[in-house]
Structure formats: C-alpha cells, structure tokens
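Please find one structure pasted underneath; my questions will follow.
For this depiction, one protein chain was excluded, whereas all remaining protein chains were kept in their positions.
Chains: A and B, in written order; residue numbering restarts at 1 for each.
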Amino acid sequence: MNAPARDMRGSAAGPVLSARDLHTWFELRQWGFLRVGSVRAVDGVNFDLQAGESVAFVGESGCGKSSLARTLLGLHQPTRGEVVFEGRPLGMLNSAERKAYLARVGFVQQDPYGALPPFMDVRRILHEPLIVHGVRNRAEREQRAQEALEEVRLSPAADFLSKFPHMLSGGQQQRVVIARALILRPKLIIADEPVSMLDASVRVEILQLLRSIQREHGLTLAFITHDLSTVRHFAERIFVMYAGRIVEQAEVNELLNHPQHPYTQALLAAISDPDPDNARHQREVPPGEPPSLLKPPDGCRFHPRCNRMIAGTCDRQDPPDFEPRTGHMTACWLYR
Amino acid sequence: MRPLLEGLRRIGRYPSALVGLAIILALVGTAVFTVVTIPYGQALELWRGGETWRMHPVNARPAWVDRIAGNNLPQTIIVSSDDAPITEEPFVGGKRLRIPLEFDFDYGGFPSELNLFLTSSHAEREPFVRLTWETPDGRQLNLGGRRPAREERVSISQDWELERRLGRVPHVGLFAAPGDDGPPEVLDGRYRLVLDAITFEEDARIGADLVVYGRVHGLAGTDHQRRDLMVALLWGIPVALAFGLIAAVGTTVTTLVIAAAGVWYGGWVDAVIQRLTEVNIILPMLPILVMVGTLYSTSIWVMLGVVIALGIFSAGIKMYRAMLLPIRESPYIEAARAYGAGNARIILRYMIPRILPVLIPTFVTLIPTFVFLEASLALLGLGDPVLPTWGKVMNDAQTQSALYHGFYYWVLSPAALLMLTGLGFAMLGFALDRIFNPRLRTM
Partner (left out) sequence: MAGEPLLRVEDLRLHYRSGSGVVRALDGVSLDVRRNEALVVLGESGCGKSTLAKALMRLLPRNVQHFSGRVLVDGVETMGYPEERFRREVRWVRLSMVMQAAMNALNPVIRVGEQVAEPLRVHRGWSARRARARTAEVFGMVGISADFLQRYPFELSGGMRQRAVLAMALVTEPDLVIMDEPTSALDVLTQASIMNALKRIKQELGTSFILITHDVSTSSEIAERVALMYAGQLVEFSDARDFFRDPAHPYSKLLMASVPRLHQEETPVHIPGQPPNLLDPPGGCRFAERCPSRFDRCDRDPETFRIGERRTVRCWLHAQESGT
C-alpha cells in the first residue's frame, strides 16, 4: 500500500533500518481476559533509514511515534509486519543475535532523570551496558566510559564518573543518557523526544550535540519529536505521523516550505514564532482532537477534522501515498 | 548505593535514632561478650541445671532490688574448710580433727537455707563427724553426728529433729536471738560451726563447705532450680537478636525477590504469587507454630525456618508489589532492556535497589517483631528445650506462679529486655523512616 520511501541521497548500500507494513497493536482487556479491542498505536508504517542520515518523526502525543520507537528497539513485538536491520528481519533473530542488535541501536529517552537509575553513579551507569555485553575487563570499561563522557562534552570525565544523577543538571543528565546510548558504539540512535523535558536554553545544546556526534560517526539518527520548529536544524528528512500512520514525508525544507497534507499544514500554522503580532489574531486550528486509536475513523484518519475533506472518498478509503512533488510523499486523496 | 550511605549519615541529626542505635549497639556488645565468656556448650550445660547450682539459693531476688529497698537481706555465704584453722591430732589407725567454720552474719534477714557439703577421702571406713553450732552470744547447739559418705550433703535446714528442738526452721532458729515471743530477730555477730571428726584411716581427709544461702543473688536473682537468671538474660540477647535478624533478613530478602519477580514477569507468575500470598495471609501464624511445636519439634531453628517460610508470602509481597509496579514502568528499566539487560539483572540490579532505602526502616522495625514472636512461643511453652531465652524465663516464672509469690523480678527483667530491644529498633527504625521516606519529612 505505502511505497517505501526512496533514499534521496542514493547510498550504495541498503538501508540500515526499515519498517515493512509495521503494526503494533495493544490488546485491551477487561477484567484481565475479555478482549475489548486493540489500540492501534502503530498501524501500517513503512520507511527506510539510510546510513548516516538524520530523520525526524513528528507528531502529536498519541500518534504512535513512541510506540514506533519501542517497536524498532524490540521493546514491543510488532503485531504485523517487520523491522529489518541491515537486511535481516528482527523477528528472525535468535536471542544472541537480538542482544547483538540491541548493542547496535542506542536509545535516548525523554526524561533524562527517569532514564538514569538514581542509585547508580555515572560510572556504574556507563559500565552497565558494557557488563551486559560481556566486557569483562574493568580497565577497558573505564576507558570506554571516559571516552563516552568526553564524546558528550562532559569533561573532565573523571569529575562526572562518581556523580549520581541527582547531582547533575537536566542537560548533564541527558548527556549521560546519550553517553550510555553511545557506549556500545551503535550504528543507529533512536531518540524519543530527547529535549522536551529540558529547559529551553539547554535544548539547542543537546540537539546540536546529538547532531555533531551523528555526523562525526556517520550514525543514523532517528529522532522523535512533537516540535517542528527545531526539526529543521537537526534532521534531513521528516516523517509526519498522525493516528498511527505516516501521513507525509519529505526533506526538511521541502516539507516546511511546501506542506501538502492538510494535517501538516495545520501543524505548521499552529506553531508560533515569537512575534508580538501573534496576540492580535486567532490561529487557525482544526476542530476536535486526534481520534481514538481504539476505533480510528474509516478512510483517512484526519478526515473528521479536515476542512478539505472529499466526501465519499476520504471518509471511505484509506489514502495511499502520492507524490505531489518530487521526493515528497503524502497520504492524502487531494493529490490523487 | 550512595543514597543509602547518605541517608545513614543523616542519622546523626536524629537524637532518637542515636539513642536507638546506642541501645542496639549495647545489646550487640553484650551479646558478643556473653557468647565469648559463656560459650554455647557451657550455656546449655548451665541451663540444664542440677548440681552445678547447689550452692546457689532458690528464688533469691536480685541484690540491687534489696539495696534499693534498704532491707540488707543476706547474700550467700560459703565457708570452706580450706580456709579454716584445722587442728589435727593423729593417733594409731586414724586422727582426730577439729574444723571450725567461722563467718560473720549481720544482715537484716535470715538466710533462706543452710547446707553443709562434706567430702571425705576415706578408703573403707567412714569417718565420724560431730557438728556443733556456736552462736555469737556463746550458746552451743549440738547438731548431731554423721558418718559421711565420700560426698554428702547435710541439709541442716531439713533436720526435722533440730527444727522441733528449736521450735523454728533451723536456718531461722540457728540465727535468731533468744526469746520465745514475737517474730524472730537476727542475732548479729560471728557464728561458728565446729566439726569434730574422727577418721579411721591415717591419710583420710575431710573437707567441708558450709553454705549459708542468702535471700538475694547477683544482678538477676535465681529461679526455682537455683539457676542464676543472669545466664538466661544474657544468653537471651544473642538468641533474640539472631532469631530476629535471621527471620527479618530471610523473610525480607525472599519476599522482595519474589515480589520483584512477580512484578517483572507479570501474567500468570504474578497471579500465582498473588493467590499464594492471599491464602498465606489468612493462615494464622501462631496456631501453625503451635502445631509444629507440639507435633514436630520446638527447636529454635525449626521454628525459625517455619517463621521464615510463612513470612515469605506475607502481606509484604503486596506492599513491595505496589512499590515496584511503577518502577517496572520507569524509563531507566526500559533503557536497561534497550541495551539488552536480562530479566535476572533487571530484577536484582535495577528494581530491588530502587526500593531498598524505603525498606530499611521497615526492616529495622521488623526485627523486634520476630524477637517478640520467639518470646511469645517460649511463653506458650514452645520455646527451645535447651536454649536459655527470655521467653523461657518468663515461661518458668509463669509455671512457678512467680507473681503470686512476689518474684516479680523473674518476669520483669526478661520483659524489660524485650521492651528495650523493641524500643531500640523502633527508635532507629522510625528515625530511618523519616530519613528515607521523604513524604514524612517536614521541611
């Protein structure tokens, strides 16, 4: 149904990570056994991530972007479809291979304080993944922990190794989280809203850090965010998600300058840049709220809120991906 | 583990915690001292009772009680022939001996008993001993003659003939000032029991120990079997602490691990654990222990095992589960899964350490409850048959109607020690609770 996105920079090797018709549904049970339906958090997602690119999955809360991240990490089992890492579907891996996969994928979470065990010092936090992956030599672990801290610009590393998370500022905590994600030398980093819990003044710093590490090591960076205004600076491609699906994807500037899907257009229109004139007028906001993922609407999931809805089409049939502009895909019947 | 250490360092700010800690340390110190000075085997031997205690009074109260009351009741006096100026007159085929056993008696009460322990090293013919009691005012009473065996106890107190002659029990009559009317009064001064002996073998020897049993003894007094209660009170400390600590550690650790495993795996594992817990919670612990004690064994180790076994699926599981559930969902656990940490590692290294600081106060306050449980079992007669414990002391006191006879110290001292133990752990535990449970902390 959805054609996989083409890599726009034409890398010779295959994609690092792909999603093929990926579905992650959560069964909802009443009294522990009665099935009352499924929450379709991820509902038919396809994409390819190329080596060394930085992409952003953008959407509102409840659009399934965090469930997508966790499915990619193997924390949720896909209900249907598969995640393919370097050509091998995750579902086919045995447990040792799965563990090896986890070492190739780093995870940066939203809440840096929550992501660090409060009873471990930074040293222990950074040693843990290495211990789990069988690095027995303590000196080697220490060496790698120091390197990782230098990498995230926490220097001198020795000062931070013996600190506990609560002794660090939010920004420093998030750097430790990033250092932990890097310590196993991954190929891909998945960052779930890495800065939304941080102070505005630190956000840019952390995003720049992630970006520079990504460039330096040629990592693939998939970051999940609700904040379109920062995306331009830290990602090359954007996937816009709505109600468990990707509704639009394009290169950053293309998407920001020429949004095609009515939902993307609404999102962009709702974002304010600091301007005193904002206070003078009301913003255009589509009515209603995102649909329940338990019973998503038929057809295009945005159609109940869409002011350009084509009756008889949008409310009946799922829109496939169209390509109204070169390299710019959108799942909207307007571009039929 | 730093938060733990930081918390412990903050104890200094809570005087109650320091007092509690001081009590606990004092108890531990005494326990160590006890175990070193009275080794386990010796303690069991002592507590078995018998001849070891023959020179101790029966049901004597603690000396300090008497001191406070200002009664000046007698302590036990032992006069040995080894210290006596013995005069010997040998003759052919034997010798004549005169052994004067002298002692000063100036107490505000009569002794509780009077015994003479004779030893004789004769080969075939027993010697003959004649006893004469000399009072400070110069009266002399003939206490009759004996032909002692190699070891002989002369129970002067139970000499019915003498009692009839004196008109009073001998240990009162022999010490009373002359006069028939009214209650007897103690005649102070130097008393002497003279042994005039004839041996019929030249190298035979005679030894004698006169025991004037007091009415007070030591710091703890004695019981109906002449045993010094101090032995049980002291040995009760290590037993109680060990029982409490092992039971608390055993139940807490297993409960915690099981609860964490249930929370982590969820599904049927959790369901089984929960149902087991619910069944176990309604099982009454004490009757089960009584049953085990009656039908199987009252050994303290068996009881300990049963207590731990019953304590594993206790209400604690529910509590830990409630604490661990949100932790299971916490991002750092998710991060650990994302870098490939296994189930055991997540349970033991990530979930349990998170709630340990909160559990420490509960753990500390749990210890005395097991101490009390052990004492209750002993009081019910299910105490360990050989170990001296506080519960056993109270059990003896109860069966001997101690309170009816006014031997209140017999009940009070073990009870006070139990309370002190409870108090120490409670004070420390509550202070720790304030340190580790920030919700209770006032800013």
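Basically, contacts are C-beta pairs under 8 Å (C-beta built on N, C-alpha and C of every residue); 3 or more make two chains touch, one makes a residue touch a chain.
Remember, predicted model here, so these are calculated numbers, not experimental data.
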**Prompt:** Just one of A:L49, A:M241, A:L267 or A:C314 touches the chain that is missing; which is it?
**Reply:** A:L267
**Item:** Contacting the left-out chain in the complete assembly, out of A:D21, A:E60 or A:E86
**Value:** A:E60
**Request:** With the full complex in mind, choose from A:N137, A:S155 or A:S229 the residue touching the hidden chain.
**Result:** A:S229
**Request:** Pick out which of A:R283, A:R308 or A:R336 touches the chain that's been left out of the picture.
**Result:** A:R283
**Message:** For chain A, which positions touch the chain that isn't shown here?
**Reply:** 60-61, 169, 199-205, 208, 226-230, 232-233, 256, 266-268, 270-276, 278-279, 282-283, 285-286, 289
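By definition in this document, only the chains that are shown with their structure count from here on.
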**Request:** Return the distance between the CA-based centres of chain A and chain B, expressed in whole Å.
**Result:** 68
**Request:** Report the residues of chain B in contact with chain A in the complex, numbered from low to high.
**Result:** 1-4, 330-332, 334-342, 345, 349-350, 353-354, 356-357
**Item:** Residues of chain A touching chain B in the complex
**Value:** 70, 73, 75, 98-99, 102-103, 105, 107, 109-111, 114-119, 121, 128-129, 132-133, 164, 177, 180, 184
